[in-house]
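Up next is chain A:
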Amino acid sequence: MPEHACEHIPLADDPRLKLVDRALKRLQYQPDALIEVLHTAQEAFGYLSRDLLAHVAAQLKLPESQVFGVATFYHFFTLRPKGEHSCIVCTGTACYVKGAGEILDKLEQAVGIKAGQTTADGKLSLGTARCLGNCSLAPMLTVDDAVYGPETPDSAVAKLQGILEVPDEQR
Partner candidate 1 sequence: MPAITLTINNELFSARKEQTILEIAREHGIDIPTLCHFEGLEAMGGCRLCLVELQGSPRPVPACITKAAEGMVITTSSDKLIEYRKMLVELLLAERTHTCSICVQNNNCELQTLAAKLGIDHVRFDYLHQQLPMDASRERFALDHNRCVLCLRCVRVCDAVEGAHTWDVRGRGSTSRIVADLDRPWGNSTSCTDCGKCVQLCPTGALYKKGATVGEMKKERSFLNRILERRRLAAQGRSL
Partner candidate 2 sequence: MSKLRLATAWLGGCSGCHMSLLDLGELLVGLADRIDLVYGPLVDAKQFPEQVDLALIEGAVANLENLELLQQIRRNSRLLVSFGDCAITGNVTSLRNIFKVDDLLTGVYQAGPGSLPRSGEDGHVLPELLPRVLPLHQVVEVDAFIPGCPPDPDRILAAITAALNGEPIQLSEEMRTFG
């Protein structure tokens, strides 16, 4: 994954910055376009580093604290690098009523991290969502972009083990 490979490069030389700069230009450096720029930046880099936020603030001529305030207000933005894979357990009402809590407990136990954390090897981020809008599949979860449900604690763990055991090149 490129985001780990490029970490030592200074931001100004990072090729991914071009994507952000292009978005800035397309949006005519409008301060009001901050959230869209942050979306693009996160898509390009996987997360929003302080340097990246400082760059966006400078380009949009916004106070740094305001940019930081916006970036931390929304749960979609993350200021820390995410794992290669992500597993999101839906904890919406329908899923909750049908046992999402037990699934999450079991997954946390199996992977050894808590929801919101990433494994030490950077392989997997485990998260929860406040309803992914697939209530008829309750209790459901997503692994990367795939949607699974209804799940049991054991079937959920099986899904992760399947993913984690396969080396990235073969996927």
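The candidates were selected such that all candidates are chains of the complex that A comes from, given by their letters.
Structural remarks
Keep this in mind: a residue touches a chain if its C-beta (ideal position, glycine included) is under 8 Å from a C-beta of that chain, and two chains touch if they have at least 3 such contacts; residues count from 1.
Everything quoted here is computed from the prediction, not taken from an experiment.
Only one option in 1 or 2 touches chain A in this complex, and it is number 1.
For chain A in complex with candidate 1, the residues that touch the partner chain are 50, 53-54, 57, 63-69, 72-73.
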